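With one protein chain withheld, the remaining protein chains of the complex are depicted in position.
Here the chain labels run A, B and C in written order, and each chain numbers its own residues starting at 1.
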Amino acid sequence: MEPIIVKYVEKPELKDPVLIEGLPGVGNVGKISAEYLRDHLDAKLMVKIYSKYLPPQILIKGDGTVYLVKNELWYYKNPKKNDLIILVGDYQGMSSEGQYELSYKVLEIVKEFGVKKIFTLGGYGTGQISDNPRVFGAATELGLVEELKKYGVYFSQTEPSGGIVGAAGLLLGLGKVVFGMNGVCLMGETSGYFSDPKSAYNILKIVKDYFQLDIDMTEIEYRSKEISEITTQVKEEQKEEERKEDLGYIG
Amino acid sequence: MEPIIVKYVEKPELKDPVLIEGLPGVGNVGKISAEYLRDHLDAKLMVKIYSKYLPPQILIKGDGTVYLVKNELWYYKNPKKNDLIILVGDYQGMSSEGQYELSYKVLEIVKEFGVKKIFTLGGYGTGQISDNPRVFGAATELGLVEELKKYGVYFSQTEPSGGIVGAAGLLLGLGKVVFGMNGVCLMGETSGYFSDPKSAYNILKIVKDYFQLDIDMTEIEYRSKEISEITTQVKEEQKEEERKEDLGYIG
Amino acid sequence: MEPIIVKYVEKPELKDPVLIEGLPGVGNVGKISAEYLRDHLDAKLMVKIYSKYLPPQILIKGDGTVYLVKNELWYYKNPKKNDLIILVGDYQGMSSEGQYELSYKVLEIVKEFGVKKIFTLGGYGTGQISDNPRVFGAATELGLVEELKKYGVYFSQTEPSGGIVGAAGLLLGLGKVVFGMNGVCLMGETSGYFSDPKSAYNILKIVKDYFQLDIDMTEIEYRSKEISEITTQVKEEQKEEERKEDLGYIG
Partner (left out) sequence: MEPIIVKYVEKPELKDPVLIEGLPGVGNVGKISAEYLRDHLDAKLMVKIYSKYLPPQILIKGDGTVYLVKNELWYYKNPKKNDLIILVGDYQGMSSEGQYELSYKVLEIVKEFGVKKIFTLGGYGTGQISDNPRVFGAATELGLVEELKKYGVYFSQTEPSGGIVGAAGLLLGLGKVVFGMNGVCLMGETSGYFSDPKSAYNILKIVKDYFQLDIDMTEIEYRSKEISEITTQVKEEQKEEERKEDLGYIG
């Protein structure tokens, strides 16, 4: 079989489109963000990508029907700035090689549509619940670093120390080396212990600003507050427990 | 070497054949079901499939002779409804890629014989021994969902939550996406702790009804009752133990 | 790179040659046996096989020089019966696919030299130290089963229950399916806990008889006795320990 099967649903004309990636990953921050964009911008499905580099699995919908796991490209015609091509999916590639092959194929496809710039969205797992999670950035060129700083993205000399693993990293890396594209990765600070809409909310605010998107943020704001309340509670319980442990240790 | 080696034993003319898959898996429910069909319908061997995606292993028969692990297709000319092509085997593919490649190859082969519909049989492991194990279903189209409901198949909005992994899933997924086939997966509820003929029996009753098969169910009924008695005993012993543990905990 | 690199040292004319395999495995029984044949029959190197399916490793000889890990074919012109091609090596293939590819390539090579029969040598790990380890067999056809029984090979209806994994199995399996060769696997019963020359000795006696080899068995007999003494001692110590444990448990 072809290692990657590409099914075009539509081949739209796009205006200087930017690829926005949000596949499953740390805290599902990228996934939540990109799917929110897709759903609340009423984006349109353009490409379905199946591959033996994805898990051998079908997923079941509520009505009892199934679909083969896949990645998808959706487009949004943005009246104010660049059009968007949004990459979402059920999984990332399963192996290193699969990761490379899938990212390469996505870049080949979006190049056809004129993509020159890439935004990859993801989570930066710190293992700690932060009250004010920041959005870290890393870019393929200094110009983008400077530009994104103006939108409140935090560029650290040392973080994330392990680099960026998976599609969020590879799309930028291969995009630059092979396709001459530039791009930035936005990483929402997150504990990494659960799906984190608050971290996604922070990323979405930047994306909304940067692309001047007319997008309703009510729902993600609501989910963000909801998770804040839960984590606040969890943190208090943790502190309580630590106090008890400390007493136990001393006593 | 060719990654998959296909040996045709016979190329029969088949009447609107349906592929029925039952490879090893959870509780061996699919395997028991499909091998029961093969044996009790006196099906005929048509294709042997060897592959480097299967384990590097030979198996030994009682007479001291060996055979390379394989998958096989058997056919049954059904006088009342669709002919059947039954997929059985010693193993499923060892890796994700192997799973995809093997399922793809099987679909290529059965397409030659005119297959347009697929039944995959498997177990749905719940971790609990049920007195009345249900048969869950998932299908590639709503029509099949509705049709199978009439035969007592249970379509749940939430189960199995993890989707369907392996050949039982991939044959439906790739069958739909690449070969335009439709199909259904029948999953017999099972604990997943042992080979479960009772769960297979429930599946076989549905398959027998659906395809109007003239098949003797005595043996599987017997094995089903046998396992019921064992599991009933096990469950009672467990309860007994739990009672003791509870007492121990309190006392 | 070519996945498997074959270097011919010599292309001898051979008289109805039989392939004898002894790669590393359980108790290194096959390896010890085949290397003993090679060394004590003064066999000649004919083919070196390098491959990316072997570990990425070089080995160091006593003089400080190195060589890339490999498999090798050696030949022995046997005046009394079939000539032999002996397969030895530092490792077996690292992955399932590597196992298949390497076995396939070896079969392709030996077919050129007219091989129609295969003897694979290995260990059958029982987890227990036996005083009189048997040699189990499994063959591709009943004729060979019957023939080898006469040489004292033990064919069991149930053992080894897991079949035969690795080159010892695959050479027979692929040899039969793809190259129309027949063969037998001789498995020396062994604990599997250490390199077992005693088990190899038992195999060598059968191979010597079968091929009417003029081979000096003094050294392997010596190593066999040596290991017998060690294992007898170990077993006695174990019994002693068990006695103590039993006492401890009771007391």
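Heads up, the rule we're going with is that a residue touches a chain if its C-beta (ideal position, glycine included) is under 8 Å from a C-beta of that chain, and two chains touch if they have at least 3 such contacts.
As the structure is a computational prediction, the values presented were derived from the model and not from experiment.
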| item | value |
| --- | --- |
| Omitted chain's touching partners, listed by label | A, C |
| Which residue of C:Leu45, C:Met94 or C:Val234 touches the chain not shown here | C:Met94 |
| Candidate in contact with the missing chain, chosen from A:Ile32, A:Val47, A:Ile85 or A:Ile164 | A:Ile164 |
| Residue ranges of subunit C at the interface with the undisplayed chain | 1, 5, 7, 50, 52-60, 62-69, 94-95 |
| Touching residues on subunit A - with respect to the absent chain | 93, 96-97, 99-101, 103-105, 137-142, 145, 155-158, 160, 163-167, 169-170, 172-174, 176-178, 185 |
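Note that only the chains that are shown with their structure count from here on.
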| item | value |
| --- | --- |
| Interchain centroid distance [CA atoms averaged], subunit A/subunit B, Å | 37 |
| Centre-to-centre distance between subunit C and subunit A (centres being mean Cα positions), rounded to whole Å | 53 |
| Multi-chain contact sites of subunit A, meaning residues that touch two or more partners | none |
